[in-house]
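Here the complex is missing one protein chain, while the rest keep their positions.
All chains are identified by letter, namely A, B and C, in their written order; residue positions are counted from 1 within each chain.
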Amino acid sequence: MNATADGLSVEKVHVWRGDRHVLKGVSLNLGPRQLLHVSGPNGTGKTTLLRVVCGLLRPEQGLVSWLGTSIASVRTEYQATLAYASHEPALKADLTALENLRFAVGLKRRVTVDELRSCLERTGVAVCADLPARVLSAGQRRRVAMARVLAMNASLWLLDEPFTNLDGAGADLMSGLLQSHVEQGGAALVVAHHDLKIDVDMRRLDLGP
Amino acid sequence: MNVGALEAFGLVVRRELCLSFRRPDQLLQPLVFFLIVTTLFPLGLSLQLSLLRDMAPGVLWVAALLSSLLSLDALFKSDADDGTLEQLALSGQGLTLIVVAKTFAHWLVTGAALVLVSPIVGTALGIPGSAFATMMLSLGLGTLTLSWLGAIGAGLTVGLRRGNVLLSLIVLPLAMPLLIFGAGATDRAISGVSATGALYFLAALCVFTCTLAPFAATVALRITLE
Amino acid sequence: MWTWFYKLASPPYVYGAAAALAPWFLGLAAITISYGLVAGLAFAPPDYQQGDAFRIIYVHAPSAWMSLFAYTSMAVAGAIALIWRIKMGHAVAAASAPIGASFTVLALFTGSLWGRPMWGTYWAWDPRLTSELILLFLYVGVMSLRSAFEDPARGDRAAALLAIVGLVNVPIIHYSVLWWNSLHQGATVAKLGKPSMPGSMLWPLLSMLLGFMLFYGAVLCMRLQGEVLNRERQAKWVREAIKS
Partner (left out) sequence: MSNGFWSMGGYAGYVWPCFLFACVVLAWNLWAARRYHAAARMRAARALLMAAGDAS
């Protein structure tokens, strides 16, 4: 168990929620060109683990480090390099898909509208760009959220159940995007309860009891 | 390629303003509430203009505090409910900057709007035009300070289901100095006495709160985001 | 130094220390409060202005003092817990709140009963009593915030932050109420407690003050045991503590 200096490392993380011991000493390593598939039944702390890795939740015990330094000491810089997609699409219903992207991605890096449009095109929702998020279907919202991840140009992707609400074509598209991200040197941590069929350096962490 | 703090601040303020103007009803509700409450007082009291004028500063200020508080509940809640607050927190800009921008934008659409309609209410309550400048200045300082106090309260109650009542319960005691100095300043301006003392106090409170409250509100949000 | 600090903050140590200290505090409080009561009610001379009504000060002043003291210790314990992530600080803060609130109620009750013969009304918006009332609201806010959270750890931290914000505000509230009162009240009215007091009046007061502090310590220790157990339900040491 040695911290990888070129990626993400989680060492013996413990989290309690009230009386519930949600994460019991979870450890993982994730370097560039790698994909880690976190699986396990409901209530085993998959989302909690993701929130710990993001730095949103500080674990009671254990250490999360990025490029060899603890994320607690470089939180904002670290968070600038990651793209997180929670299990809800996190879109403002009153804003259009494009505006949603502009306000979310614009805080991470300077981005042009054309770039954002091309990201929406890559996830197959270019037609939705100027529609308010409230009229989009669940699958379309998921694709917009994926376009946001793409547009952030982040080296670390943290995705919580990215395949929910996607049809077969959407799932294939998602797998393709993950594959090209990892092949281009990125790292991805994907929480999914079913098997992933992606042809990259993929490992699996089962949080089951 | 990195986004500077000022640019990020502007972007978040634009986002908040954009969201508010997409929902004009929510923008108007606190203002209408303000007007209704100030109408209730004269109806509940006997219609003696002299009595009304004596009560005016208190009525105006209580109504202003309550209507600003009404909208503060939504400051972080709507973003927390749809998950965008997490995205903002992870934007790599530091949560304090986000909190500052959001609170400032919130004040622009509630507090500043309230200051602009206050002359109408003031006229109805019999406040002379000569006191309007002081009244508006004190309301501006007071609502800005309240927005900051409210940001702490909103951060603390964001994850709670019935957070609205609790928010009032924890913010109103903290807001009492505002009421005292704000109504005091307005009162003095009505009776033609110099109100600078009270205004200085209000300004001092405003500066003090603006300096410390962003950090407290950030800590509050971090606690409830976990 | 830090190991000592953390040992002091370890739950079994806190639990044991609280259990050991509580009877001592309680016994000493009983002695000092009895002396204060007897000397204050029977032997101190009546005040030349307020007559025997001034004797209310023997419960009013200590309870008003304790209401502030308990709030301060709650906020300081919360700050320590928040900054160094020491759970026991939250336990102290949580134990402190209801005691402080009860002292605040006592101070308000005795203050208004004293006000009736002095001002002719139970509630004259005296600045000190008004500040005391706002302090009660602050207590209520902190306690309701703590219980509003399903996850006790989050409730603890939220309450600690609110207590700190409240503590910063207490002096501001007090002085603004003073300023407000000086605007609205012309002549100075009789105040409870005067700067100079003869020893026969002062000693019972100091004794009551000390007694209330010790009593607070005793009740804090008793409540603290409960708070520690609630926070450490799954810990191994609790098993032994419960069995005994």
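In this section, a contact is a pair of C-beta atoms (placed from the backbone, for glycine too) under 8 Å apart; a residue touches a chain by one contact, two chains touch by 3 or more.
Fair warning: this is a prediction, and the values are worked out from it, not measured in the lab.
**Student:** Sort by label and list the shown chains the missing chain touches.
**Tutor:** C
**Student:** So which of C:Val14, C:Val59, C:Leu138 or C:Ala160 would be touching the chain we can't see?
**Tutor:** C:Val59
**Student:** Among C:Trp114, C:Phe137 or C:Trp180, which residue is in contact with the omitted chain in the full complex?
**Tutor:** Selected residue, touching the omitted chain: C:Trp114.
**Student:** Tell me where the left-out chain touches subunit C, residue by residue.
**Tutor:** Within subunit C, the residues touching the omitted chain are 33, 37, 41-42, 46, 51-53, 55-56, 59-60, 63, 98-99, 102-103, 105-106, 109-110, 113-114, 116-117, 215, 219, 222-223, 225-227, 229-230, 232-234, 238-239, 242.
In this section, only the chains that are shown with their structure count from here on.
**Student:** Return the chain pair with more inter-chain C-beta contacts, choosing between A-C and B-C.
**Tutor:** B-C
**Student:** Taking each chain's centre as the mean position of its Cα atoms, how many Å separate subunit A from subunit B?
**Tutor:** 36
**Student:** Counting only Cα atoms for the centres, state how far subunit A is from subunit C in Å.
**Tutor:** Here subunit A and subunit C have centroids separated by 48 Å.
**Student:** Can you give the whole-Å distance between the Cα centres of subunit B and subunit C?
**Tutor:** The computed centroid separation for subunit B versus subunit C comes out at 32 Å.
**Student:** Okay, in this complex, where on subunit B does subunit A touch?
**Tutor:** These residues of subunit B touch subunit A: 1-3, 8, 11-12, 14-15, 18-19, 22-23, 82-84, 86-94, 225-226.
**Student:** In their complex, what parts of subunit A are in touch with subunit B?
**Tutor:** By the definition above, subunit A touches subunit B via 51, 54-58, 76-77, 79-82, 84, 86, 88-95, 99, 103-104, 106-110, 148.
**Student:** How about subunit C: which of its residues touch subunit B in the complex?
**Tutor:** Touching subunit B: residues 82, 134, 137-138, 140-142, 144-145, 148-149, 154, 157-158, 161-162, 164-166, 168-169, 172-173, 176-177, 179-180, 183 of subunit C.
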